[in-house]
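These notes concern the structure reproduced below.
Subset of chains shown; positions unchanged.
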């Protein structure tokens, strides 16, 4: 069994209003060392699959077909054994 | 069983005794859990039942009064309106978004359970003051939770109310109301009848939601419970939308015998209530219940409060069709048992009977208490307000600006612009008016909806405050052109075990009942929420009234906005020196004191009659009731929508200036009328013995109020409007 | 002109679109269940507003895999008229039938209110009957209508006349304050290069009767009728 941990963020070129809002809120709370905040999505997908290569390929495919929108989002993922 | 066992489940020793008498033996843990949730105040109304019985509940139009999942009233044309309000206060305090969202989801289920299509939602909110970051967090979360659920499911949120007061600082109130429409013939009841009929559970899987809540902090369990922190219910509007469509389809096709949603006390409540109402019993096989987590114990499955589930009773012939329908809507449905005729609710798991109790004893036989009551001591001091010691207004402009920027009076647009109030394309009068108006497609009719409660009045005088809550809701409906039909209500109070609180409760209900009788608006249902306290300090008693009214002709609806320059402004109703409990007194003088304004129900009725007739006859161009902030604020509000000013001339006639401008005397409505119809209006008022005062004219870009020759208020409408519109958004920045 | 309103699980604007076409426009209309594999017999398809699949993951992301979407795609590629409203627009974008992407409103809140739309291109099946210079008063109701395209695509959309509606103020000025959701270039509606597929966040079906505040939404459909009559001559 493998878990794909997928991190999705808006592309750098796309305005991230949530990130900005959190950045501002943290500032208000007195944290003054915050350089930048980005807010995105995190998915964990548990796969009945032991072959890392196959899993790699499948996760990439699932991301591109459904999980992310390539017009605005970038993603990275890691596979963790369970 | 040891005393700790039942006590930790919230059962009293005598209640445990009653259970052993009912069963003729000691209950096991599953049974004890079932009794503890069904006999909790929330499900059994054991402390409030006796008092609630005093509400008037009958009327020509009442098709379903209290006792079912929601009330139903006849609106003619073979159609009926189904409605109910419910609280979700404590969940919203812990997780504002999910708490409010599941509150909306729960009340929507109560409506479609009856066979009605939900057509509108309203919400009544009470929060602490906005200078507290925690309050802002709760406020934002609650509003987006209501929006998140209601918008996704496609039920427009068309109105509501919100007040900010420190009495709610640690204990916010979130009351959600839903209104549905149905054909009179299609009413469905939550009844399990017919021995051998099947019991089907449909919708979401059952998880451990809401189990380790307040009633379930049992001592032995607490170690385990700490590891599994208390479980919050999360809402799934998508599943609910599918469930709604599937259930309405089944009801429309007459495929089911009975149906009930699963809410508080989950499966225990739905099975025992349905069996009890049907005079039957049920056998349920827990191994068949689809669970979200593995290894759920019997008591967990029986009392789980997982959302988006429905229980149906169907004949064996329809079983397949029912399952097929759910499947087509992408939902799981499972036959989990059958109806019996022995009146026993029998629960099996792993081949063994794990609970076996009379269904009726759970649903109906909870003990009924008549808690002690005693007039609160605070009333002795709060009533004393010596107007002599209170300086009268110096700068009325400043006071008016301050009042319109008070979050209690300021525009609530920040809230309702987050709600999809236009879904279903029937919203004729959107939020921002006295009452929302929704047309009923296929007829000329419309319904008007409003929720109201000034809890400061109720705090200062529960009896009169209760009356005023009903009267104000009625007045709002009337100002929209609606004839008042019936109410639902949500009674939010502190602990009923405190005599002073219970006194508030009794007095409030007495006042509300009188008003309901006077207006012929029976109570068709509602909800009681006790124990709203933080650190032993109760909230203001808050009996929220949800009023439903009917317009025979949707074209004859009315709004509060001035429509044209040159109209005559007429004030209906007399004004007295009544500043007690007013927003003015709280905001400018920092006092919550005095007697709230008096209310004369006969005068109020005469006013309603006059305003309704004037709207129906097309005499008036606008109507707005006077509430918080009094005459000056009401005038300002009439100016805002179309940015039309007014020039007003008043005379003190022995009143204080602040009473005249900002006092909250009841039974007053401000109307605007074209000059050529003025006489007709005045005649109509005279016929009904309603005092009518011509106080000025609409027009210009300013609101000017001259009192006995001296210009007291002189402000550009735009300046006032800006202050009014920006107050809440600014407070949230 | 025969309309089909596609119903996805979770759709709720389907009821409003259906009512609008049937009762207000007095045209024949059917619901089309998302599992249908054919859309034969329809002259125009409406992808309605409102929360298909609960708007989970991304609005429109899951609905676009519904069986019916293959037929919708074929229909569109053959030049059939398709209008996506709100969630329908999101589905069309996710399905690649329209350029760009729609994401969270810049103000991070759902917005329901009337907007004023400036028509950018009168030479499309959706706008031919609209009086030049006329602003359309049509409401929005969305939380994820923030339209995004990169700069190159924006230039291409402009050059090809694919931008159909832009948010303006009541006077017709394109301002930041009139932009309810942060959309690039105040874009409220776009069409494909071929001009037979329109996606718009505002809801014309909610602006069909004066009693609801506006009947400007009808103008888009009047255009469709005019175009359709013309194309049949």
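To keep things simple, chains are lettered A, B and C as they appear, and every chain counts its residues starting from 1.
What we mean here is this: a residue touches a chain if its C-beta (ideal position, glycine included) is under 8 Å from a C-beta of that chain, and two chains touch if they have at least 3 such contacts.
Bear in mind that the values here come from a model prediction, so they are computed numbers and not experimental data.
Stoichiometry of the whole complex?
Whole-complex stoichiometry in this structure file: A x2, B x1, C x1.
The working rule: only the chains that are shown with their structure count from here on.
Taking each chain's centre as its mean C-alpha position, how far apart are chain B and chain C in Å?
About 36 Å, centre to centre.
Could you grab the centroid distance between chain A and chain C? Build each centroid from C-alpha atoms only and quote it in angstrom.
30
In angstrom, rounded to a whole number, how far apart do the mean CA points of chain A and chain B lie?
Chain centres of chain A and chain B, defined by C-alpha means, are spaced 41 Å apart.
For chain A, jot down the residues that touch at least 2 other chains.
Counting only residues that touch two or more other chains, chain A contributes none.
Check each residue of chain B and list the ones that touch at least two other chains.
none
Show me the residue ranges of chain C that touch chain A in the complex, using the header's touch definition.
57-58, 61-62, 65, 94, 100-101, 103-108, 146, 148-150, 182
Show which residues of chain A lie in contact with chain C when the two form their complex.
10, 13-15, 17-18, 21, 66-67, 69, 71-72
Could you list, by residue number, the parts of chain C that touch chain B in their complex?
Residue list for chain C touching chain B: 9-10, 12-13, 15-16, 19-20, 50-51, 53-56, 109-113, 139, 141, 143, 203, 205-206, 208-209, 211-212.
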